[in-house]
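For this depiction, one protein chain was excluded, whereas all remaining protein chains were kept in their positions.
Chain naming follows the written order as A and B, and within any one chain the residues start at number 1.
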Amino acid sequence: MSKKFILNRRSVLKYGSAGAVTALATPYFFTRGALAEGENYLNAPKGDTVTFGFNVPQTGPYADEGADELDAYKLAVDHLNGEGDGGCLSTFSSKVLKGNGVLGKKVAYVTGDTQTKSDAARASAKSMIEKDGAVMITGGSSSGVAVAVQGLCQEAGVIFMAALTHSNDTTGKDKKANGFRHFFNAYMSGAALAPVLEKAYGKDRRAYHLTADYTWGWTQQASIQKFTEEIGWETVNNVLTPLAATDFSSYIAPVLNSGADVLVLNHYGGNMVNSLTQAVQFGLRDKMVNGKQFEIIVPLYSELMAKGAGDNIKGVYGSMNWNWTLPDEGTKVFVKSFGEKYGRPPSNAAQTAYAQTLLYADAAERAGTFNPCGIVGALEGFDFDGLGNGPTHYRAADHQCFKDVLVVKGKEEPSSQYDTLEVVEVTPRAQVEYAPDNEMFAGGDLGKCNPGA
Amino acid sequence: MDALILQILNGLDKGSAYALIALGLTLIFGTLGVVNFAHGALFMIGAFCAVTLQRILTLSYTVEDPTRTDFLGNPLKVDTPYVVHWFGDSIGHGIIEWAVPLAILFAIPVMLLLGYAMERGLIKHFYKRPHADQILVTFGLAIVLQEIIKLFYGANPIPTPAPDAFKGSIDFGVMIGFAANAIIYPAWRLVYFLFATVIIGAVFAFLQFTTFGMVVRAGMADRETVGLLGINIDKRFTIMFGIAAAVAGLAGVMYAPINSPNYHMGMDFLVLSFVVVVVGGMGSLPGAVLAGFLLGVLESFASMNEVKSLLPGIDQIIIYLVAIIILLTRPRGLMGRKGVMEE
Partner (left out) sequence: MLGLSKKDTFFFLFVVFLTMATPIILQPFPEGSALAQFNAGYPDLMQRFAIYGIFAIGFNILFGLTGYLSFGHAAFLGVGSYSVVWMYKLLNYNVVPGLVLAIITSGLFALLIGYISLRRSGIYFSILTLAFAQMSFNLAYSVLTPLTNGETGLQVYNDDPQILLGANHPLGPHFFGIVMQDSAKINVGGWQWTFNNGYYFCAIIAVIAFYLSLRIFRSPFGTMLRAIKTNQTRMNYTGLNPRPYTLAAFVISGMYAGLAGGLLAAMDPLAGAERMQWTASGEVVLMTILGGAGTLMGPVLGAGFIKYFENIFSKINDGILHHWFSALPDGVEEFLVFIFHPFIGKGWSLTLGLLFMLVVIFLPGGLIEGGRRLGNLFTGKSRKPTTPAKDPEHHPKPAPHVA
């Protein structure tokens, strides 16, 4: 192109090495982020506030779920700062949080929109870290996004408290030292559901799986298949459906004549609402196959999905992390606090968001610092109670919470628009536990905590 | 065999939705020469007409029931829809249950008005502008329309069930001489297919057999000459825009029980409907309908287990693959006319 602008090997070497030398000569100048004196970690809070980053979907199909999480985060901030009724601070087994902020600093927050896309979620989290000085990022509504943001937080050197992410990978092959998950996972869903299904539908069943064709769908399908086969069920087929599909008719149509008498829908969100609605329209649930009533199972439920599917969920089994109808003190206090502020009961996404914020604040208080390595130390192996899930353990080996899992069923006679799901069994924690090197979780490496400086 | 017939039914059903949207899109291309990226949004608004009517019919008055409590321990507020109050329990609930079919009557004026307002208020000013500008302005409009819907209805899908009479499935196989239980098909989907055929037929009849339609067809072929004959072609084109909007809207209304409406369902259909229109051939109404049904059926075949086990992931790409093959073998799609949008 240009006649005068010539690059040759010599000049490249000359300028290249000059650049490298400059970089080496000024190591102090080019440091990662800003360091406050004495506090050797990224975004150490300087003034009298500490900033949390709430990164949830605000646009796209999961926007309502994100809005629910955001409401729960704001409630948690209120309680940490001593506003409102204090919520679960009174029931939480750890008593170091006093409602006067965290480590004497008032909690401030920034919000961002993940759009349920890894790229947008990372951009939003980065802006919180780089621009707003957030020490902790929390949020999520899809496992892909949670894993992506967790990886980012590990690289940058802040803590990630995952909210709604159900894939085994989040604390399996994609686990990170700076990331923690309170929510349950696909393995636990399978382990909790299988015994209940056995009781309700018997040992001799033939299951047909429809599975969303991406990583979360696959891990859930594998988990459910493993546990249902252990109780004697046969897996007739597993059909992968495109994520973008809105019409599942061509996948549902062959089910009836396949000899299967149970349909397992490994779908989430809009996928699940549509596939369940359409399966019911095909009359699957009115049919008798192999002399048995045909049944549908949705392994992972959420309140919003239940609302979207309307009457179609009546009698359909699934699992949940938590439900607002639980009788324990922590749940009661949280539901009251949330309900009085927002006029509706919280979803299980909101509960995990609330619990994660309190858990982080508590860990910081106990560690005496916001340094991610201090937080990791305080959270690893931590046992607590009073947040609504019963006695819970944060396992050090993979940063996964272990607690009871709920098996729920779509309610036949709902008494109000929020009363859509009923808890049929609280599966004890021991039954859903697994070794950190379980084959469904193998291949990951926590690495070391990264304080970002 | 029965599996194939099932998939053909599925394909025709999917195809009905594609064809209806593509038909409206082609009407707008053909008459006004405008690339309407807001057409998916019109489909979505149609579906929300059904939601809105359902909400209107269930408008309720509230009574506190002191014997029961809500989740906070306050007296439970019991909502009774006014229609139930006025007409009694069975008739009232009957009316509510028929919200979706009733919404057709509601949607026609709404969509005609919306289309008219869109054309007069916005699109009119873009006839002489480059297609790029048309894309930008209609895409902007699509975003605005769907964000407004999100503001009022949220992002979660809203269940809009079909009337009880059409909720279940019927044994289609028995009707055409197969064994019982071989071909079970949802009643509402058959209704949808019949409805789509009627609408498509009506649009073609309107264009073919009325003076109005004749003028519009003439205008599509040569706008200037028709204008020179002293006919106010612009006014007729405006009405055609309203009709195109109404067709998209009705496609949306009837689709609501199949696919619980959410605010971004228009975007999900937008890309597909463009592919359908182009595969059918720009400016050809029969082409758009044919392509809609063809792609629907092929998509259903590609979703069959036998096909998928042979070619994993084929159902993810079939529509695009077919589009590429057709466009490479037939330069203007199935039935496209020369010189339309080839610049």
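One rule holds for everything that comes next: a residue touches a chain if its C-beta (ideal position, glycine included) is under 8 Å from a C-beta of that chain, and two chains touch if they have at least 3 such contacts.
Bear in mind the structure is a predicted one, so any value in this text is a computation, not a measurement.
Only one of the listed residues, A:44, A:75 or A:147, touches the absent chain: A:147. Looking at B:106, B:139 or B:206, the residue that reaches the missing chain in the full complex is B:139. Residue-wise, the contact with the chain that is not shown comes from A:130, picked out of A:48, A:83 or A:130.
Summary of contacts with the chain left out: across A:83, A:340 or A:445, the touching residue is A:445.
Although one chain is not displayed, its contacts with chain B can still be listed: residues 29-31, 33, 35, 122, 125, 127-133, 135-137, 139-144, 147-148, 151, 220-221, 223, 271, 274-275, 278-279, 282-283, 312-313, 316-317, 320-321, 323-324, 327-328, 331-333, 337, 340-343. Seen across the whole complex, the unshown chain contacts chain A at 1-5, 16, 19-20, 23-24, 29-34, 58-59, 63, 66-67, 109-113, 117-120, 122-124, 126-127, 130-131, 142-144, 147-148, 151-152, 155-156, 169, 173-174, 213-216, 240, 242-244, 443, 445, 447.
In this text, only the chains that are shown with their structure count from here on.
Against chain B, in their complex, chain A makes its touches with residues 59-65, 213, 237, 239-242, 244, 246-247, 249-251, 253-254, 256-257, 270, 273-274, 277-278, 281-283, 286-287, 304, 307-312, 324-325, 335-336, 339-340, 345, 415-416, 418-419. Only residues 2-3, 6-7, 9-11, 13-14, 68, 70-72, 76, 150, 154-159, 161-162, 167-169, 181-182, 184-186, 188-189, 257-260, 262, 264-265, 268, 299-300, 303-305, 308, 313, 315-316 of chain B touch chain A when the two sit together in their complex.
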